[in-house]
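Input: one structure, supplied below.
Every protein chain but one is kept in place in this view of the complex.
Moving on, here comes subunit A:
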Amino acid sequence: MTALPAVPPAEVRRAAPVLEARGLTLDYAGAAGRHRAVEDVSFDVAAGERLVLLGPSGCGKSSILKALAGFVRPASGSVSLRGAAVTGPGPDRIVVFQEFDQLLPWKSVRDNVAFPLRVARGLSLKEARARADTALVKVGLARALDAYPHTLSGGMKQRAAIARALAAEPDVLLMDEPFAALDALTRRTLQEDLLKLAEEQGFTLVFVTHAIDEAVLVGTRLHLLAAHPGRTIATFETAGLGLAERGTPAFEQVVRDVHELLFADGGRHV
């Protein structure tokens, strides 16, 4: 909808998408019968791209992520990963949740990260632990390898969850408001560290958030959604807006544009 100074990475665009959502329509059963959460949402995610689903609460962004993960079946439309239809959850799409209890409390941090490598990839315990250690060092948890999750702070738990997702080397990383329950300072540090990791490893990411500045910072492309039912209202290319551009006029302009779109006509879309 809106053209931006940022140039989309053309070579990425041409490649076949890793993840495709086509005409995604999601219903859920509520107290008053079936309720439409998302209507006819489509997007592609290319390799190395970071797509952000952004919208107010009730726009179904988390439901879309659950459908991508295979936890919920769409009422109509489809999700496909590398051309194959997604029919259920699988370790090729690892999810990082918002909730701190996503780490399994009965396993040490190291074994939490090693767990998907063991059960989904069939690695030996030794190999899985070695990879877990490498991933945890990368996210700055070298000193918490043997700790149990309940002894960690919220930020450390989310770091461990990100390490667990990265170590599993999924085709697509799915993140459902992973920093929403953190304090502002920790959130900022984790956003920066996530971007640094993305630069190093070049993973493909679908990131759900309701914070506009976080969306512009983290994403290479934004997919704006309106609520009741969730539907696409715009897409933004933000590949050129990262850590270095934060606070620059170009960055703030995009934040304002997105804000205006979301709250146009006194919050018509909200």
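Note that in this section a residue touches a chain if its C-beta (ideal position, glycine included) is under 8 Å from a C-beta of that chain, and two chains touch if they have at least 3 such contacts; residues count from 1.
In the analysis below, contacts and distances are computed from a predicted model.
Think of the chain that is not pictured: of "Acyl-CoA dehydrogenase", "NitT/TauT family transport system permease protein", "Sulfate-transporting ATPase" or "Multisubunit sodium/proton antiporter, MrpB subunit", UniProt labels it "NitT/TauT family transport system permease protein". When the whole complex is considered, the residue among A:Ser63, A:Gln102 or A:Gln158 that touches the unshown chain is A:Gln102. Checked against the hidden chain, the listed residues A:Leu81, A:Ile94, A:Ala167 or A:Leu241 yield one contact partner: A:Ile94. Of the listed positions A:Thr87, A:Thr151, A:Gln201 or A:Thr248, the one in contact with the omitted chain in the full complex is A:Thr151. Residues touching the missing chain, restricted to subunit A, are 69, 71, 89-91, 93-95, 97, 99, 101-102, 104-106, 115-116, 119-120, 148-151, 168 (touch as defined at the top).
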